[in-house]
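For this depiction, one protein chain was excluded, whereas all remaining protein chains were kept in their positions.
In order of appearance the chains are A and B, and numbering begins at 1 in each one.
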Amino acid sequence: MRLPPQPDELLDRSHEVVFFFRGEPVRAFAGDTIGSALFASGRRVFSRSFKYHRPRGLVCCSGGCPNCMLTVDGTPNVRSCVEPVRDGAVVEPQNVLGSLDRDLLSVVDKVGRPFTPVGFYYRTMIRPRRLWPLYEKVLRNVAGLGRIDKHRGRTTRYDAEHRRVDVLVIGGGRSGLKAARAAAGRGESVLLVDENARRFGAEPFEIVAPGRALGIYEGGLVPIDAGRLLLRVRAGRIVVATGAVEQPLVFPGNDLVGVMLPDGARRLIRDFAVKPGERAVVLAADDRALAVVEDLARAGVETVASIDLREHDPSEISAEGRRGRLHAVSIEGVPHECDLLLAAGAPQPAYSLLAQAGARISYDADRGIFVPSELPEGVEAVGRVAGDLGRLRPTRACHGDGGFVCLCEDVAVKDLERALAEGFDSIELAKRYTTVTMGPCQGRMCHLPSIRIYAHAQGTDEAAIGTTTARPPWAPVKLGLLAGRTHEPAKLTAIHHRHEELGADIIWTGAWRRPHSYGDAPAEAKNVHDAVGVIDVSTLGKLLVAGPDAVEFLERLYPNRYADLKPGRVRYGVLSTDAGRIMDDGTVARLDDERFYVTTTSTGADSVLGWFEWWNAVWQLDVEIVNLTGALAALNVAGPQARELLAGLTATDLAAGGFKYLDAKEGRVAGVPCLMLRIGFVGELGYELHFASPYGEYLWDVLLERAAKPFGLEAQRILRLEKQHIIVGQDTDSESNVLDANMTWIAKLDKDDFVGKWAIEHAQERGPRELLVGFVMANGTVPAEGGQVVRDGRPSGRVTSARWSERVGKAIGLAWLPPDLAEEDATFEIRVNGRLEQARVRLRPFFDPAGERLKS
Amino acid sequence: MTELAFLSPGAARADDGLTPRQASPLARALAGSSGIRDLSLLGKIELRGEDPPALVDAIRITPDRALLLCEPERCAELLETLPGFAVDMTGALAGIELQDEALMRRLTDLDLSRLPAVGKVAGVPAIVAPRYRIFFAQEVGHSVVETVRDLQQGLA
Partner (left out) sequence: MTRRPRGAPSLRELTDYVYFRNNVAGVQREWWQHRFGCELWFLADRDTRTNEVLRVEVPGAAEVKAPTA
């Protein structure tokens, strides 16, 4: 029933709003919440409880408890008591079969309770296991909150924003506003957030309402849920003004519709001009709550009894109802007919954020509440949360035998007692076993009552029981908001779009996007053998190592020797860790006395750069390391016609005698300055051009116009496998060292010292456990990479790479084998598709073993 | 240092009928956008040393590293005359210029009142100079612009 205009009401009666509940229109005023409008229209049952489907009504009217949760426009679990009305909003009940007033699932409450005590799911529904899917389906439909609309979740947009302020005030009540005004007056930048959509007057600072602070993290970081926006606020000072929450009393019948918190009734009357009932009984333990009697009188509600629990704390309270609706309360045997019972113990400071920040939470036995103290630097508490609550006294744990402790999870006093009897004697264990405080209210309504009950049952006090650890998020938050916008930074070479335009099949290698093939990898490989192909290798890591100590630096880091590398020459190198494992491989070209150009694998570039920079921080050598990975594009031009093609584009002498295999020269190609390296990963005559990346597309176009055909990663893999060139991370793993990987010549153990020397020496002494060798298949079956080598029925090795080679005419590969098998022509077996296939060891490259084509 | 010409886009020349053509790594990502200026083709030189010269246009990254912006044609001359260690990073870094502060607050956690700064922007390491010029590795440039444009939509 709607009252005449109240002095501080939030309504704008000149502005009507119509929304729909179960398809029927509901009239409201602007300023109403969905809850207040439904209550004004006569609705009393707002939800059915989580487990037992008991009818529940409004209790707190401030977004704290779960009783008013409805599904609004497809969004589940909306606290209707604080949700502003909207024209056309579609509001539906949740977790009911039938209607709110006649929920068929309330059979669980009427007959199912003996079967569903606390923790019943730990003891039942175990066998037969094949019925688990059925159990799950039944439970999900019988108990729970709202349903998620998956389509909405995918199409709703959430953003995140960073903010910096001098002062963040959490809570827009009297104390919060006072603190915010004071800070603004001092010229500080202030942000005030309040968890509800409230009306504020003009203030000299920014207000975000609704805005829910989710937690207080290190560095003054407070994430705030502002609906579609996540505000990540960094504040110099945080003022917590989150107030205190009236705590429900525990007694039989305390969850009947019509039992409310005094503050809930006050809000209905003052904010929304709604009459909460006809006849009321008031039981409260602080001045503010007791004063609700005045509001009731103004609203025409008859108060038949009012008890100050500080003066007299009754031993027994019992609420009686008909079909879930309150009709009488019995206090120590004396009955009172009423349809409204406003009952609360002492208000408990909402200290969670402070606890998260590191404050100490201790029990004030005189007043019967937990209060925060010892706040960390930069965090303040003001107002009711700090304990500014007037005169208080503790009340009994239970008023009678029975009642609900946790409305969210339907945890009754009996459940806590049973948990204790079963040995879960600490409050943390009780919480996890009974799920008390684990529902939507997250303990606002039930944490203190549950602690009191536990203390009482164990004959100790609340201080001994303590509180459970407060953790973020402080309020339920949508995962979508935390996820925000997902952007996956892909790395693209300067030539990437040409690959797309050619219709290449683009794959991920690490964070890079690279062409796997342009449609026919074997044909691409054939073209490299017979004519000339070009591959975009811009993804290679590239480092400039320059300075008087450049040689010393490389000598200390690499097992290889570089001191004797002449300017204008390139040498393959393998980096090793202190444990002697292969970390990465690449080439080192000497540009002049003090400058080296180092390449790494595409996916290893970042870690090699970090490795180099860290070692230099340790050694402090006179050397600069510059990351040129993105600065330069790189193209590998390979095939018997490579020389001819490039000769037409450069003045540099490319003749076999002038530009030898493993030479490095600076020159110009098609007008673009290039570093040209004559190296050969793919085993044919080849030149790798490194040049400024803005010319990537230009030089690619020039080469393709001159009949070079593109080849991708798959063709490259076939070609390199024909030469038994390893790929670090494919053919080696985190346990492989250079000796076992068939590269004993890399480790120059006569060097004084290099990273990994000690481990490699130890490995040499011990001898290898396995060796990496090439093999051919007897019958052309290509084994899977990772395929097992089987010996005497047991796994004794593995295949790391395998392909069919058109040029070699066989299925070829690399595998790790036990040392006694790793001899030329030895046969072994590989499991392929469940059968054992024969393979034969080949220690030399399958194609052009002498490297004549490479060195031509 | 005038060698390492292969690093400098400015060192290319027309040759035998062929004219080298530079492309910005952001060209395609920026097509159809507004409010974003492409700085990728600006000349950029990284200076290192005990005390990189306090040049007017240099952005200090660390106590011993600075980024100097210039017209692309001037790179060669600057590289020759600058003391200490200098490397042409013109091709290494892509860059954009944004005006909108609200957009910046969605892109980065960096304190915008204390620029220049180095840190994460749009999920990648970046150098941010007032107001607001952002430089990052060219290979992630496309992704960065896609992110910026997506966040612009959120603000619209």
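As a convention for this text, a residue touches a chain if its C-beta (ideal position, glycine included) is under 8 Å from a C-beta of that chain, and two chains touch if they have at least 3 such contacts.
Keep in mind that what you see is a predicted model, and the values were worked out from it rather than measured.
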Consider the whole complex, including the chain that is not shown, and state which of A:Ala202, A:Leu479, A:Val618 or A:Ala850 touches that chain.
-> A:Val618
With respect to the chain omitted from the figure, which of B:Gly35, B:Gly84 or B:Gly119 is a touching residue?
-> B:Gly119
Thinking of the whole complex, not just what is shown, which of A:Glu16, A:Glu278 or A:Asp578 touches the missing chain?
-> A:Asp578
Would you indicate which residue among B:Ile61, B:Ala86 or B:Ala129 is in contact with the undisplayed chain?
-> B:Ile61
Residue numbers in subunit A that touch the chain omitted from display | 218, 577-579, 609-610, 613-614, 617-618, 620, 758-759, 761-762
If the missing chain were put back, which residues of subunit B would it touch?
-> 61-65, 118-120, 124-125
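Following the convention adopted for this analysis, only the chains that are shown with their structure count from here on.
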In the complex with subunit A, residue positions of subunit B that touch it | 3-9, 11-16, 18-25, 28, 40-41, 46, 48, 85, 87-93, 102, 105-106, 108-109, 111, 113, 122-124, 137-144, 146-147, 150-151, 154-155
For subunit A, which residues count as touching subunit B in their complex?
-> 157, 159-164, 232, 234, 485, 487-494, 496-497, 512, 544, 546, 591-592, 595, 624, 626-632, 649, 666, 668, 670-675, 690-698, 702
